[in-house]
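Only one protein chain is missing from this complex, and each of the others stays in its spot.
Think of it as A, B and C in the order they're written, each chain with its own count starting at 1.
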Amino acid sequence: MDLTWSADEEQFRAEARTWLEAKLAAWRARHDNRILSGDTTEGFAQHLDWERTLFDAGYAAVSWPTEVGGRGASRWEWLIFEEEYYRAGGPQRVTQNGIFLLAPTVFEFGSPEQQAHILPRMASAQDLWCQGWSEPNAGSDLASLSSRAVRDDERGGWVLNGQKTWTTRGAFCTHLFGLFRTDPASERHRGLTYLLVPLDLDGVTVRGFGRLDGDEGFAEVFFEDAFLPDDALPGGVVLGGVGEGWSVAMATTSSERGLTLRSPGRFCATADRLVNLYRERSKDPDALDPGLRDRVVQGWIAAEAYRWQTLQTVTDDAEGRSAGAASSFVKLWWSELDVALHETALDILGAEAELDNVWSKGWQFALSGPIYAGTNEIQRNIAAERVLGLPRK
Amino acid sequence: MDLTWSADEEQFRAEARTWLEAKLAAWRARHDNRILSGDTTEGFAQHLDWERTLFDAGYAAVSWPTEVGGRGASRWEWLIFEEEYYRAGGPQRVTQNGIFLLAPTVFEFGSPEQQAHILPRMASAQDLWCQGWSEPNAGSDLASLSSRAVRDDERGGWVLNGQKTWTTRGAFCTHLFGLFRTDPASERHRGLTYLLVPLDLDGVTVRGFGRLDGDEGFAEVFFEDAFLPDDALPGGVVLGGVGEGWSVAMATTSSERGLTLRSPGRFCATADRLVNLYRERSKDPDALDPGLRDRVVQGWIAAEAYRWQTLQTVTDDAEGRSAGAASSFVKLWWSELDVALHETALDILGAEAELDNVWSKGWQFALSGPIYAGTNEIQRNIAAERVLGLPRK
Amino acid sequence: MRFAFTDDQIAFRDAVKDLLSKECPPEVVRAAWPDGTDDHGARKGEGARADADRVAKVWSDLAEMGVLGVAVAEDHGGLGMAETDWVLLAEETGYAALPHPFVETACVVAPLLSETGDGDGVLGELVDGTRQAGAVSLNGSLVAWGDAVTYLVALDRRGGEDGWSARRITGGVALGDDEHHRRHLADALDAGRHLVQLGAWKADATLGDTDAARRAFDRGALGTAAQLVGLGRRMLDLTVEYAAERRQFGVPIGTQQAVKHHLANVAMGLRFAAPAVYAAAWSMATGSPNASRDVSAAKSLASDAARTAVRNTLQCHGAIGYTVEYDLHLYLKRAEALSRAWGNAAWHRRRVGDALDI
Partner (left out) sequence: MRFAFTDDQIAFRDAVKDLLSKECPPEVVRAAWPDGTDDHGARKGEGARADADRVAKVWSDLAEMGVLGVAVAEDHGGLGMAETDWVLLAEETGYAALPHPFVETACVVAPLLSETGDGDGVLGELVDGTRQAGAVSLNGSLVAWGDAVTYLVALDRRGGEDGWSARRITGGVALGDDEHHRRHLADALDAGRHLVQLGAWKADATLGDTDAARRAFDRGALGTAAQLVGLGRRMLDLTVEYAAERRQFGVPIGTQQAVKHHLANVAMGLRFAAPAVYAAAWSMATGSPNASRDVSAAKSLASDAARTAVRNTLQCHGAIGYTVEYDLHLYLKRAEALSRAWGNAAWHRRRVGDALDI
């Protein structure tokens, strides 16, 4: 066991810290220090500017090979970068659904031509990808989806019909990756294909709608006889083979549920800010409930536990001891931790908690954690059945 | 709305308070101020002495008619008596399974002859009744029980075979009431009969065994060709008709789950003692976690809420607005409240919590609350399905 | 001993319930949300909108029914009723998420003025619905429906229960005095509450004695507790209905044990908070020495029950509940806001602890 960082890693951290501090300040200044939510029209443009700043320095996707727009960083350096990113107060990544959900699948299932085209344009935020999983009648029960793609050999492509919904940032993206039923006779998780779809096709309509906090974070995407030509993207629009959609998607889904989307850096930074908030407010102890200190410390410890657990997981992974279905525990932990950290902050803020601020907005965002990427109820089922071995039926 | 007690009720309360204080002190003195658990051999005898003291004053079953050993008190007076009983530190009633579970069924389904025989002997603790519901393979799933009673017309009675278990205080009782399968072809809740069984029959073996706290609070009762003559009790040994056992039993079970077994007095008294414990210990504030005060108050408020809810329920009941399946909420509330009150006390006690004392013993006892009389998981199902109307399947 | 409302009280409740279900459905609550984007660029209440006139109509309908003067003495033009008479009405205004300062106007300020002589001569307008009142408490500075209220009271406590004061806010950069602060709605969780942030203010006189001030605060906390119970019931009703209909994995989600248990917990919290709220109303109505303690117990139970409802009903809805197009958020945000208004659960538990002398 060695829980220290090497000199090179410390060097990497110092560079990232210096860079982030300078570039974040410059970015904010460019926008008159008035940064809007990345899930609004004006805010999205501000965030694209930030994404391109990250890309120019090779920080958009640190762990990718340099050839496709990354920096070739190790898993450990990725963790370090994330720690520094959130410590510096870096914003939510508006490109994250591409970089953290689609890209791992492209690395695993994409042809060299697909990889060469898709990844650099994704890292540089030229192409902006949203996820087309959920449908009005297929939320937690993903296998029940019904959007369909019919093969048109004559024209050389697919005819898409159906509807996707709860598509995060769909109104601002250029491309969608998602599952479509290509075998009309199939049921459940068979006969699906993973397709890559430019959103500017004729017959595709995107309608943004408000998330809980009013930000236009969601979209409905309607497909009405939209024709998707095979050459819409170099290397083709099918990822991983026709009819193979479910297993290809599950690889992405397990990325979503696993480590990549939610590095401990984000929660440790939130916990540190919570500690600071408490320290500030406890100068007037009468105003604070005495039980709050315990809750603050509890949150800080839980974030720290998440960090230790991640270091263990990354080590295990590097040494070939895979965590497998255990990623369900990870999703449960961070999503409930995030709610607890924000709820504690709101209780510290008292009446002020009602006003929009980083904590109240963050609380609303945190409430989505136990819902998306497989509800926590489903995660508990998975954990009990696949890890503990309890009987399914 | 009128939340005051009448002058008569206040008078009733004052008399009960004076009587309890004097008689409890006398009882303890008679046993050298060393009262053991009622679930041990020696302790049970002490508690019988107390039960008879109660009976002599008409306090054993205050709400029963005087003819069968009660005092004809109103439901309100019963609540008042219970408040005073627990406030005075009266012990758990070793006769409670008879008085609170069997007796309501006897009142509802028993013949006049059965009532005249069973009730006075129960009130006076001459006959001591235990409940024969659970079997090794029928705990939460009561309808799956398999103990059987075969009719023997020639001898005029029933031949019992099978096994009951987790029978509270079975090792100290004289009689058992329980469900037996009288139609061998029947399944689930059909073909059962509610029988009244003296435990001194040939072929009946009672083996006491230790509860979590080591007290011999449980028994297994084995029936091996035990012959139960029809005239074992005046008025017969069947309560409510052959084959009617399930519906008769459900009446008792809903008593168990409802108001009668767990009057708010017990929890309000525990909450008051918790407040006193905190007041005492907080004289050395360094030793106490500052969050404990909030938990103490939370417990006190929850007990108070239980009291208000009970007053509302008794009023509704008196005015013909039945609570029905809502008794599931009651069981959930008091059982989880009881655990919380005791857990808070243990946290106040710190290292001392490990030693046997009223709180640590009470905590172990409280842990049974979410399990018995229908686990809290089953109660939540019932509440969701029967009260909220959520679909069963 | 009788823990139940009278037939008259129930009938009044039913009348208000009927009115609100007709005149204050979700689209009216939604219509009270400000149009356009907020300072963050978000369109918070987006969705179908009702005619804004309907928002005003609910209030005048309530006035017509006498509801706004329920706690005002008859010689001041009110119904002269007690807390036990209006607590169920407050619950219904919560169930409907009524977008008006009902608690502040009808439960707090109007009876306070009725009791202390109405020196400013506004009581008639409060009762007939042409004027709305606001109240800030516990050193707070957020005025709900601050763009509409034109009579504002501060209820504060300094140094224990004997230190209560009620003051009319008039000067400084208070409401209405300063164009910049006036009608500028703060960006907030529940935009339907029309929060206005109060700047430095001054008061010209104290209304009544410490006891009157304490009771005014307690009525505010009681009314809010009742609204929270109503809001919790609304969220529960919405969710039970949804869970019975929404199918996933071939069955209604309401057949899943996890969903059943989440909603049973919501129902349990509400079932035990409600009697405590009613008992507190009775304590207030009868001038019980435990009235403040009982109100605080009620508010803490109601706040906790509402928060359980917020968390569990959102979770049972899943993604659809997490949108502003669906109605749940209207009630959820109101509940979250009110759970902290007039003292949060922990504040009220500390007050109960003081009363218990620990």
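The rule we apply is simple: contacts are C-beta pairs under 8 Å (C-beta built on N, C-alpha and C of every residue); 3 or more make two chains touch, one makes a residue touch a chain.
Note that the structure is a prediction, hence the values are computed from the model and not measured.
Although it is not drawn, the missing chain touches A, B, C when the whole complex is taken into account.
Between the chain not shown and the residues B:D183, B:D230, B:D272 or B:E377, the one that touches is B:E377. Touching the missing chain, out of B:Q92, B:S140 or B:T205, is residue B:S140. Residues of subunit C in touch with the missing chain: 256-258, 261. Against the chain not displayed here, subunit B makes contact via residues 36-37, 39-43, 134, 137-141, 144, 165-166, 209-216, 218, 289, 291-292, 339, 346-347, 350-356, 360-361, 364, 367-368, 370-372, 375-377, 380. Touch with the hidden chain on the side of subunit A covers residues 1-6, 9, 76, 275, 278-279, 282, 293-294, 296-298, 300-302, 304-306, 308-309, 311-312, 314-316, 319, 326, 328-329, 332-333, 377, 379-381, 383-385, 387-393.
Assume only the chains that are shown with their structure count from here on.
We define each chain's centre as the mean of its Cα atoms; on that basis subunit B and subunit C are separated by 41 Å.
Each chain gets a centre from the mean of its Cα atoms; for subunit A and subunit C, those two points are 38 Å apart.
Residue positions 259, 346, 350 of subunit C are each in touch with at least two other chains.
Each of residues 293-294 in subunit B touches at least two other chains.
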